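Here it is, the structure, as structure tokens.
Left out: one protein chain. Kept in place: all the others.
Entry: subunit A
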Amino acid sequence: MTSTNVPAAAMPEQKSDKPTKKVDSDRTRAENRLGQKLVAPAIVLMLIVTAFPMVRAIWLSTFDYALTAPDDRNFIGIQNYLTALTDPLFWKSTGITVLYMVVTVAIELVIGFIFALVMHRVIFGRGIVRTSILIPYGIITVVSGFTWQFAFSYTNGFVNGWLPFIGDDFNWFGETTPAVIAICISEIWKTTPFMSLLLLAGLAQVSEDMIEAAKVDGASWWQRLWKVIIPNMRAAIMVAILFRALDAYRIFDNIFVMTNGAVDTQSISFLTYRQTIEQFQLGMGSALSVLLFLSVLLIAWLIIKLFRVDLAQARQEG
């Protein structure tokens, strides 16, 4: 069971590095070259559509540049970064973003896993069950945001009426805590299906033989879940957490729709949006988006290191 988790490819590969190179025949090399040529147009296109804006953002971030005062543009080096990193608002937004990420990913993991189990095991009405679980994911986030905003509204929503311990005139968007809860619920409702899809793919990888063997050995359902199923889909779980965490860190739509950043619910993406789009501060906005990009990289690196995620293995390439 545990053998699947060992990054088996790493060690022998280093040793066999040289022999592999020798093995390359002319034909393989020719094929490689052809392959590179075939990929080249795609890479050029990617460079144009992704690398150019990224480089431009880095370039812009070194300027004091407002769209409404194009003549006053001047080079200020890393000043925008220093300003952002020493500003309490930046850290407050980062804190709330991390909170969104941790809360939504944790809850989505649990609910998503349950959904994945249901989708995996269901025998009757499989199509209907799978479809209904996946529907929220097909709904545009902005629409989901509006839906939940109406649901939580104290004037025409139903949430206050349904919850016994909450007054009918309770304003969910009037204070930070309830507003964050409302935003998280909308976010969770919308993206749990994505999580369960990833986990379903992992569940499908767990060999039925092992589960059968455990059953024969007298393992209860709970034991099978924790000792057989979950350890064997570790890679899938980690990939799911990784993708969702990176995604959750960039949360924007729900905040934009539900509170517009009021009562301290503003995430890092939203702060960037405000600088760039609302205030036309292209320099500062670019600096913030570069910082956002770096923090996403950092989170990805941390998750991969901390949980030793092997992406190759998750794709069954190991």
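Please note the rule applied: a residue touches a chain if its C-beta (ideal position, glycine included) is under 8 Å from a C-beta of that chain, and two chains touch if they have at least 3 such contacts; residues count from 1.
By our rule, contacts and distances are computed from a predicted model.
Chemist: Name the absent chain as its UniProt record does, using one of the following: "Tricarboxylic transport membrane protein", "Histidine kinase", "Sarcosine oxidase subunit alpha" or "ABC transporter substrate-binding protein".
Modeler: Of "Tricarboxylic transport membrane protein", "Histidine kinase", "Sarcosine oxidase subunit alpha" or "ABC transporter substrate-binding protein", the absent chain's UniProt record names it "ABC transporter substrate-binding protein".
Chemist: Of A:58, A:201, A:230 or A:299, which sits in contact with the chain we cannot see?
Modeler: Once the missing chain is taken into account, the touching residue is A:201.
Chemist: Which of these, A:83, A:176 or A:295, touches the one chain of the complex that we don't see?
Modeler: A:83
Chemist: What subunit A residues would touch the chain not displayed?
Modeler: With respect to the unshown chain, the touching residues of subunit A are 64, 66-70, 72, 76, 79-80, 83-84, 87, 89-90, 140-142, 174, 187, 190-191, 194, 197-198, 201-202, 205, 236, 239-240, 242-243, 246-247, 250-254, 262, 271, 274-275, 277-281, 283-284, 311, 314-316.
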